[in-house]
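After the structure tokens below, expect a handful of questions from me.
Only a single protein chain was left out; the remaining protein chains are all shown in position.
Let's look at subunit A:
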Amino acid sequence: MGLAAPSDLMLDVSRWQFAFTIAFHMTFPAITVGLSVFLAATYAMFMRTHKPIYLQIFRFWKKIFAVGFALGVVAGTVITFEFGLNWGPFAAATGPILGPIIGMEVVTAFFLEAGFVGVMLYGDGRVKERTMLICCSLVALGTILSTTWILSANSWMQTPAGYRFEDGQFVPENWWQVIFNPSFAWRFPHMLLAVLIAAALLIAGVAAYYLVRGRAREFARRTFSVALGVLALLLPIQLFVGDNIALQYIVPHQLPKLEALEGNWDSTNTGYQLLVIPDQDGQQNLWELSVPWFGSAIGAKDLSGNTPVPGLAMTPPEDQPNMTASFYGFRAMFYGSMLIFIVAFGSVVLRLRRRLYRATWFHKLVMWLTPVGVIAIIGGWVTAEAGRQPWVVYGQMRTEDGVSQLSEGAVIGSFVGFLLIYLTLFAVWLWYVIRQVKRGPEDVSVDEIDPDPDPVRGSVAEPSTPVTP
């Protein structure tokens, strides 16, 4: 680039800022993608049956969705700009590839959500039921399309394909290979399942709270049952997909990531690391807690227990990812998924024994595990992104070569600003969700629902014309 190398401090702060802002952003789609699907399905059930319970469920979750969705949108705007702000050289080099992919996300997903979410949130009593259902479905479709494009762009950074490198720029040669790059096929279903599972766990957790308290019984039972049913269905698929991520993409494409997330330095350990305190400079663990045999069985797929897990020392130190981040990111996801598995498995057993609504211990367990899905997703992202280091485009462009020449003061100032605003808003959001849950779902009166609904119900001062798009 012909300029002095950026200072380490500036690079570190830019990385911390990006990691922090994307983790904050991630928290909301992790919930709202699944919620939008749930809301569309609930509204469809309401239209079919005209039972007040579905409208009650719809309105309750819509309020929680609304604020989470808004926070996800504005925090996502930040990310789009940060590519250019803090990572100008990266943006200039990858623009021809990533720009069009994110651009497709904006036009096919972002505008779709934005155009119809207003009707979904505020159109109740103003548009026909059919229109409402279409709007809800389009918002759900938008969130899923958004996930698809983002995973394509991020997967390209993990396993770049379909390009040639020319004059310091990645030039697309085959768009098919760019979009459907090698890791996309596994990482996309993995992420989609993850957000659906996280939302299902949230819905189940809130229902569990009402079951424990003996409040809003019908609401609680119905949502508890549906959410746990979805969980029991999706979790086995997710475990299968997750395992294939390791086998089909990490092992052949990014072995150092696997080495880092398994927590070994030398390649002699056949045990499974439960906890480690790594010393990256000394290339060793200061302390570790290992279960014999499991490392060989799970990590290396050798049930005889003789195959050791590959260690990070196989990779030259300058090409190693940070072990602490990769290891604990992965453990947060893995241990989280084990907890969710207990919930899913327990729900099936209890359902078969017809004790799903009576097992108070289980309700308490589910209630306390409400945020685990989101935590597991953030852990998974830390593994994916920290494990990709020191590369920003894997094997092609180093993170330190992608950072903008900014003053340290400017980047520290912006990072502090994000910390203050985001931590405050996160606290407000938690308070808001807890407040809504404690208030409980509002009752829906039967006379509010008539089989052939007028666009505006109740006492209207003057007759209004129906709104048909």
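What we mean here is this: a residue touches a chain if its C-beta (ideal position, glycine included) is under 8 Å from a C-beta of that chain, and two chains touch if they have at least 3 such contacts; residues count from 1.
As a convention for this text, contacts and distances are computed from a predicted model.
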Just go with whichever of "Cytochrome d ubiquinol oxidase subunit II", "ABC transporter ATP-binding protein", "Sulfite reductase" or "Succinate dehydrogenase flavoprotein subunit" UniProt uses as the name of the absent chain.
"Cytochrome d ubiquinol oxidase subunit II"
Identified contact with the non-displayed chain, of A:97, A:276 or A:312
A:97
Candidate in contact with the missing chain, chosen from A:19, A:47 or A:73:
A:73
Touching the hidden chain in the complete assembly: which of A:107, A:291 or A:423 does that?
A:107
Which positions on subunit A touch the chain that was left off?
1-3, 55, 59, 63, 66-67, 69-71, 73-78, 80-81, 83-86, 88-100, 102-104, 106-108, 110-119, 121-127, 166, 169, 171-173, 175, 404-407, 409-410, 413-414, 417-418, 421-422, 425, 428, 432, 442-445, 448, 455-459, 461, 464-467, 469
